[in-house]
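Removed: one protein chain of the complex. Kept in place: all other protein chains.
Labels run A, B and C following the written order; every chain starts at residue 1.
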Amino acid sequence: MATETAQATAQRNGAVGHLQVEDRIWLLRAMLMMRRIEERAMSLYRQGKVPGSFYDGFGQEAVSAGAAFAMAPEDRLCILHRDLAAHIVRGVTPTRIFAQYMGRATGITGGRDGNVHFGDYRVGCVGMVSMLPDMMLVATGMAMAFKLRGERRVALTWFGDGSTSRGDFHEAMNWAGVQRLPVIFVLENNQFAYSTPLDKQFAVDPVERAAGYGFVGVTVDGNDAEAMFEATYEARQRALAGEGPTMIEAVTMRMHGHAAHDDMKYVPKEMVEEWRKRDPIERQEARLRKAGVDVEQIDAEVREEIDAAAKEALSSPMPDPSTATDGVFCEGEPEPLLDGQAPWSGFQSEAALEDDS
Amino acid sequence: MATETAQATAQRNGAVGHLQVEDRIWLLRAMLMMRRIEERAMSLYRQGKVPGSFYDGFGQEAVSAGAAFAMAPEDRLCILHRDLAAHIVRGVTPTRIFAQYMGRATGITGGRDGNVHFGDYRVGCVGMVSMLPDMMLVATGMAMAFKLRGERRVALTWFGDGSTSRGDFHEAMNWAGVQRLPVIFVLENNQFAYSTPLDKQFAVDPVERAAGYGFVGVTVDGNDAEAMFEATYEARQRALAGEGPTMIEAVTMRMHGHAAHDDMKYVPKEMVEEWRKRDPIERQEARLRKAGVDVEQIDAEVREEIDAAAKEALSSPMPDPSTATDGVFCEGEPEPLLDGQAPWSGFQSEAALEDDS
Amino acid sequence: MAPLTYLQAISAGLRDEMREDERVLLMGEDIGVFGGAFKVTDGFVAEFGLERVMDTPLAESGIIGTAIGAAVVGMRPVCEMQFSDFISCGFDQLVNVAGKMHYRQGLAVPLVVRLPSGGGFSGGPFHSQNPEGWFMHAPGIKVVAPSTAEDAKGLLHAAIHDPNPVCYMEHKHLYRRVKGEVSEGVFETPLTARVARSGSDLVVIAYGAMVHTALEATEDLEGASIEVLDLRCLKPLDEDAILDSVGRCSKVVVVDEANFTCAAGAQVAALIAERAFEDLDGPVVRVATPDVPIPFSPPLEQAVLPSVERVREACRELLEY
Partner (left out) sequence: MAPLTYLQAISAGLRDEMREDERVLLMGEDIGVFGGAFKVTDGFVAEFGLERVMDTPLAESGIIGTAIGAAVVGMRPVCEMQFSDFISCGFDQLVNVAGKMHYRQGLAVPLVVRLPSGGGFSGGPFHSQNPEGWFMHAPGIKVVAPSTAEDAKGLLHAAIHDPNPVCYMEHKHLYRRVKGEVSEGVFETPLTARVARSGSDLVVIAYGAMVHTALEATEDLEGASIEVLDLRCLKPLDEDAILDSVGRCSKVVVVDEANFTCAAGAQVAALIAERAFEDLDGPVVRVATPDVPIPFSPPLEQAVLPSVERVREACRELLEY
């Protein structure tokens, strides 16, 4: 199986134009939410309100927004540390995200885990561990269960260029290929792993390896939310059709340092300049302006929502120290993963059709 | 980089005819030694003289004999559990091998480790651990040191089809590719991993993956010792020329069970029959008969040597229990890896040339 | 009631759970068509099919990691490590992903990892390890270690029904050497210690294979009344049972087969030194394998593994204290 661009496959499958204007607005909104939340979180961090360190995905918003947008409520996701928009798409509220960053009792992990290390099982997500890319195997295992039970569900996870060097990348890719599982691997190639450039991680672009595992690898402009949606949509169709996994390489750029403390001296200025011209949000805004949408209005709404959310989170309580050792073990019945929000209009129409029949 | 057969590259590099008759006899002798030692060890096992379990490489003798034969004294090897001929080529005596199997004080590990889990650092080898394919990383690290120090040396290790599923396979392949290290990875594809057939381990032949790591992958008839030599010879030349790693897939068949206890019910009879016709030793014998060599004589000599070795090993002492806890830590200066035997006539002539100059 | 070997009891337990609950999924290397390196799942494919008795790739991190994924979406995976030694290759997924999941985000990981462990048959450094101590030290993981056929089945039931990751230590040396009456059908052994023999002069605390070593070593010690406490569950540790035995016997020998430093026995001895100090009439004596890889050759292996003689000697000395 040769590598192909998402566009190419898109044409082949005639899978273009899945997005209505409302969907394209949703994508913009999700990306704006991510950016505004992270901007605000960064200033809260500088004010000492966010403990530990802080990681963001500035400039990469399209990767998580576009991919998550193509996933159905019953699908399951492992969201990584540059993928805040995916949490938004699934229905996690900004208030709980701020509370999470600030280690409040009302955050997704209730202060047990930090910053971006979270996932809300109530919306079908399993929170990432720090060890990269361990979640590739967890996602593969979820897909394995779906296949065993004959369920029409797909698992998806993101992972970075650096984490492709870890053994778990290989064990997951190989396992998913051997068992032809309904799983989507989104490689977030943002040019760096902390300070380490690509050529120290691999001699050949990892998307080329998909074929060596027996499935499709596609390369997508990771700064184009709609292209990300299309590629993920197709990957999901393949998975549902029993054609196995897909690896999607989203080519993008980490526009901020690895974490709050990192001044990224090691990144050539020109490189950042180059990529700044390809901002995924400006790109989506331009598209929607052409379509006559008032994007300023949307940003204003987002900012308002974020202000309110931050305020609410700031006034929410810290966890009670007396609960610090609770819940190491589960007692009683395990909580099931619940379905998440799936705002793409296509799902509603599909649902409608099913209701009719 | 596309995959190619050893024959093809052999022609291209005009690298044929490296083997003199004496070399081809050496290859036969090494394979015969391996087979006769393992036959004898198996009967010693059945007599209860070999503790634990016993693994052999019946039918795979060409893989280790041919590859090891292409390595120079100063090269370093990690030999695996189906590769006894490689120990013979490097100069480990049958007596010490029998003593190793029987857990005697005079075995390579002095009874500390068992059966095939050994390697003699005095002949440039690092003994395998059971965890597969951990030694791929150790070999890669040796090659890394050679490159850092600007030494003209190559590291080589073998590993099985099943062990390609482990993360360490990937971490080693990737690391060696990124750093373009002088290391040779010999994939011993013997159709099974214990009872597990290939299609449960990978969807695509792993040799196809070499390109995805940025280096050459070649497929060789693993039952042809001379083809194994040629492919390894070329790989070593590439490594010395700074062209990085090579992965050699030796296609062969595990003709016995995984270990002494395994009746291999899970292997189709016809498959074994098919492969029996391709016995690597008979093949080498046929070649040498054509060349007028008295192969029966060679086998007779080997049997004699093996008889004497087994006898000597049987009379050698068991380790002293009072030493059981000695040597967990190294005290004093580490022992260096020493050079091994390298019987290929090409090395002698090379050496001769150097002496002249 | 039928007399079963320890190994047959594990098989019977697995079969019952597979029949009772279709969420139970067996995963491992060579467990399907071949029936497992030790034949624990022999014949399972015929009854349950290749999908539920899954021959996996040779990839321990993959086995644990995918099992975690299956567990969080409602399966009840039971993973077999071909030898417990190989869990080192799946260590990260087990301690970091499975062990910390529920505490971090309230998501349970009902996962059982079967770990054929222990030495005594010339398995050598890589087929004889007792890794339980590593997992006792990893938060969020339970560890059980049956010593009898009955408990092998009962603890397996408990482990599979537990909503948490459980390391099920099955001692290879007991597989065929230990035989006993095992109740038919499904029953559960509580995650608590068991008094294997009650006594009043001294208690030997052990688990797994060492319970049998302890019983044999103390069968007849010049008429002394020796209690043997079988821990059965190492994490959480049954502290009450330990303190109760020590309170009644006042002298303690703690035995484990694992390497000495930071072993389960160290935790047990430390517990006693802190919480039963006043009950003690002598030092808390430990018998364990020294900090050495398990050698292959019989005379060497016998020299390092805790023997009946060593345990008897330790008890005799302590009785005389």
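As a convention for this text, contacts are C-beta pairs under 8 Å (C-beta built on N, C-alpha and C of every residue); 3 or more make two chains touch, one makes a residue touch a chain.
Because the structure is a prediction, the values reported are computed rather than measured.
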Identified contact with the non-displayed chain, of A:60, A:95, A:165 or A:252: A:165
Residue touching the undisplayed chain, where the options are B:102, B:116, B:137 or B:293: B:137
Identified contact with the non-displayed chain, of B:171, B:188 or B:234: B:171
Among A:35, A:104 or A:209, residue touching the chain not depicted: A:104
Footprint left on chain A by the chain that the document does not show: 51-52, 103-104, 109, 111-115, 117, 129-132, 162-163, 165-167, 193-196, 200-202, 266, 318-325, 328
Contacts of chain C with the absent chain, listed as residue ranges: 85, 88-89, 91-92, 95-96, 99-100, 103-104, 125-126, 133-134, 136-140, 235, 237, 254, 258-259, 261-267, 269-270, 272-275, 277-278, 280, 282-286, 291-293, 295
Missing-chain contacts mapped onto chain B: 76, 108-109, 112-113, 117-121, 126-127, 129-131, 134, 136-146, 148, 155, 167-168, 171-172, 174-175, 178, 327-337
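In this text, only the chains that are shown with their structure count from here on.
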Chain whose Cα centroid lies at the greatest distance from that of chain C: A
Centre distance in Å when chain A and chain B are each reduced to the mean of their C-alpha atoms: 46
Rounded Å distance between chain B and chain C, as computed from the means of their C-alpha atoms: 37
Sites on chain C at which at least two other chains make contact: 56-57, 59, 61-62
Per-residue overlap in chain A, given as positions that touch at least 2 other chains: 167-168, 171, 174-175, 178
